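A single protein chain has been omitted from the complex, and every remaining protein chain is retained in its original position.
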Amino acid sequence: MHLILFLIFAGFCLAGAINLLLQTHPINSALSLIVVMSSLAVLYLLLGAEFLAAAQIIVYAGAIMVLFTFVVMLLNVGTEEKTHGSKVAKAIGFPAVVVVLGVIATTLLQAQKQLGRVSLGDSVTTTQDLSRVLFHELLLPFELTSVLILVAILGAVALAQKEGA
Amino acid sequence: MIPSSWYLILSAVLFSLGVIGFLIKRTLITVFMSIELMLNAVNLSFVTFAHEWHAVKGQIFVFFVMVVAAAEAAVGLAIIIAVYRSRSTLNVDQIDLMKL
Partner (left out) sequence: MNAYQLYLWLIPALPFAGFLINGFLGRRLPKALVSAVALGAPLAAFVVVLRAAMMAWPGTGSVPLPYVENFAGSWMMAGMLHVDFTFALDQLTVIMLLVITGVGFLIHIYSVGYMGHEDGYWRYFSYLNLFLFFMTVLVLAENFLLMFIGWEGVGLASYLLIGFYLDKTSAANAGRKAFVVNRIGDFGFLLGMFLILAQFGSLSFSQLGTSLANLPGLHGGILTAICLFLVLGATGKSAQIPLYIWLPDAMEGPTPVSALIHAATMVTAGVYMIARTHFLFDRSPMALAIVAIIGAATAFFAATIALVQTDIKRVLAYSTISQLGYMFLGCGVAAYSAAIFHLMTHAFFKALLFLAAGSVIHGLNGQQDMRKMGGLRKKLPITFWTMTAGVIAIAGIFPFAGFFSKDAILFEAFQHGTPGKVLWFVGLVTALLTSFYMARLWYLTFFGESRAETHPDTHHVESGQHAHGVHESPWVMLTPLVILGILSVVGGWIGMERFGTFLAPVLGSVTIPAQEPGGAGLDIGLSVVAVATAVLGWYLAYYFYNRKPDKPMAVQAAMPGVYTLLESKYGVDEIYGLAIVQPLILFSRYVLGGLGEVAIVRGSAWILGGAATLLGELVRRWQSGNLRSYAGWLAAAAAAILIFAWVVAGQTALGASGVDFHLNWTGR
């Protein structure tokens, strides 16, 4: 059961990601990304992170991606133009990515036995557990993030203002 | 009952796709989306390890990453709007001067 769920939603993730790369219009890429986010939420749920799954949907898919979509529509960005600005990116970048992926994959495969297994019956991290740690030990970072968000809001407003307005 | 490493490999693949997107996409917004993809891949990796070692703090880290990603998205999109206003183009290859 777990395996089937995993395969389906992992497949959605990969499909969405590859579609993001293949699409030429940004709006299609944004919608693909929403698919990826949602699938990831399910995967979180499979891993027992219920709060995070909810947060992923609410924050990422529901807020951030909506913001992206708004901006794409606001700026009326059209299809991508085909410019070739840098050969380096392709010549060096691709092999680098391959190397990175290869290294990580190899390490993980070699360590497969040491790593555990995931199954449906595993314990779920409740929101209560999460918040207990969050508000007891990590209260200060939590408060700081609120400041961070405030600053981000102010920055965004300031940057996006029309000149002279 | 699947090995944790599968989740991790999925995370690595998503990350690599994000990097590839960063390298080949020509619109600034799409590049930004690739960055978000990378962040999500890393989030998946964190959650997997949190499950692995029953560490709540791993999930809390993901929480913070989400917060920061949200803030970053807001500010980044504001910047993109400002850039579009002054350059009238969002093509990455044409925005290569430092001055605004």
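Observations, loosely collected:
By written order: A and B. Residues from 1 in each chain.
Definition applied: a contact is a pair of C-beta atoms (placed from the backbone, for glycine too) under 8 Å apart; a residue touches a chain by one contact, two chains touch by 3 or more.
The structure presented is a predicted model; accordingly, all values stated were derived computationally and were not measured.
Shown chains touched by the missing chain in the whole complex: A, B. From the options A:Ile18, A:Leu31, A:Ala96 or A:Ile149, the residue with contact to the chain not on display is A:Ala96. One chain of the complex is left out; on chain B, the residues touching it are 19, 22-24, 31, 53-57, 92-93, 95-98. Counting the whole complex, the residues of chain A in touch with the unshown chain are 85-86, 88-93, 95-97, 99-100, 103-104, 106-107, 110-111, 113-115.
Everything below uses one rule, namely that only the chains that are shown with their structure count from here on.
With each centre defined as the average position of its C-alpha atoms, the distance from chain A to chain B rounds to 6 Å.
Considering their complex, residues 2-3, 6, 10, 13-14, 17-18, 20-21, 26, 29-30, 33, 36-37, 40, 43-44, 47-49, 51-52, 55-56, 59-60, 63-64, 67-68, 71-72, 74-75, 77, 80-86, 89-90, 93-94, 97-98, 100-101, 104-105, 108-109, 111-112, 115-119, 122-123, 125, 129-130, 133-134, 138, 141, 145, 148-149, 151-153, 155-160, 162-163 of chain A touch chain B. Chain contact summary for the complex, chain B toward chain A: residues 1-10, 12-21, 23-27, 29-30, 32-34, 36-37, 40, 43-44, 47-48, 50-52, 54, 56-57, 59-60, 62-64, 66-75, 77-82, 84-85, 90-94, 96.
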